[in-house]
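What you see is the complex with one protein chain gone and the rest in place.
After this line comes subunit A, so read on.
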Amino acid sequence: MSAPGALAFCGRLLRRQLVLAVRRPIEIVNPLLFFAMVVALFPLGLGPAPDALAEFAPGMLWIIALLSSLLTSDTVFRSDFDDGSLEQLLLSPQPLYFSVLAYVGAHWLITGVLLALVSPVFALMLGLPGQAIVALVISLLLGTAVLSLVGGIGAALTVGLKRGGMLISLLILPLYMPVLIFGSAAVQAAVIGAPAGPYLAILGAMLSLAIALAPVAMSAGLRISIDA
């Protein structure tokens, strides 16, 4: 049997991760429930005045998306590290660059994309003006992909540690901040009727940079974690 090509292998790995996630639906539903519950916390904490909520909605939605990406990023490599299949992956002749992209891609599909798709519901509940919702969805789609890639670096560096959970937030939250700045700025621009395009373009540029460089850092991180 001949070995599959790099891209075919990457596709199979992605499918495997997605199948694994679908078999454990709680992993898919958890970030969404988290999103809904934190949205519900803000009116309780800030008071239910619709004007104030609508004003803070872009930043709130973005921060919640960021937190749910952060909370789930620890699990990207965890189970495969524990059962040893990650070690097999590192030993295999397949380029690690594409393999880690598959892991991160699966993470993005089951957290970021789903969050972006359900975000209009919560945006309307918080009173975000209708014209900003397109910008919100696009900015979340682009931004959460960057978050997944950067979170993957943190996950790769801490997967060998017993208590990586708290550490990962210290490591990757500083790197999340540029995404948060431009993501929420895009939505805020759309709220006041200004073009959100420039901010989305910057998010796209960040995504390109992250796709090019993050898998390299992740591969290095995984090799270090396996060796340790």
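The rule is simple: contacts are C-beta pairs under 8 Å (C-beta built on N, C-alpha and C of every residue); 3 or more make two chains touch, one makes a residue touch a chain; residues count from 1.
By our rule, contacts and distances are computed from a predicted model.
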Name under which UniProt lists the unshown chain, selected from "Heme exporter protein C", "Ferredoxin reductase", "Pyruvate/2-oxoglutarate dehydrogenase complex, subunit beta" or "Quinol oxidase subunit 1": "Heme exporter protein C"
Candidates A:A36, A:L175 or A:I211 - the one touching the absent chain: A:L175
Identified contact with the non-displayed chain, of A:L91, A:I192 or A:A228: A:A228
Touching residues (missing chain, whole complex) on subunit A: 150, 153, 157-158, 160-161, 163-164, 167, 170-171, 173-175, 177-178, 209, 217, 220-221, 224-225, 227-228
